[in-house]
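All protein chains but one are shown at their positions in the complex.
Let's look at subunit A:
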């Protein structure tokens, strides 16, 4: 018995996709509504932790790949840095995509506006999600206090 039992497990099956898509909504609308990269990433990490708690450590060990999460966290940081360096011809963190950008300079209030902000939000969301899930997995795997 490593998991939370039938009722919690069945409801986790239904709610984990909902938490995931809600976190994606917060991340992708970070420039329009309250929330953003960290809040949305922490929300999605909540789905991962719900999976870990409801299904148990054995199941989570099979599904959560350490190398993949480590690589995705690095990619998130690199994408953030890349978006910041796009306007390096003027200044670091110069929002070139907003002033001259091909697609991300739409009407303020629409989804594709605000220049590099959506990209940075997605990068931070990915980094926070993978980082928090990796940290919680590492803590859950640390089981030497009784042996």
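Couple of notes before you dig in:
As a working rule, contacts are C-beta pairs under 8 Å (C-beta built on N, C-alpha and C of every residue); 3 or more make two chains touch, one makes a residue touch a chain; residues count from 1.
Basically, contacts and distances are computed from a predicted model.
Look at the chain that isn't drawn here: its UniProt entry, checked against "tRNA 2-thiolation protein", "Monovalent cation/H+ antiporter subunit E", "Coenzyme F420 hydrogenase subunit gamma" or "TIGR00269 family protein", names it "Monovalent cation/H+ antiporter subunit E". Residue-level contact of subunit A with the missing chain is found at 5-7, 9-14, 16-18, 20-22, 24-25, 28, 51, 55, 63, 106, 110-112.
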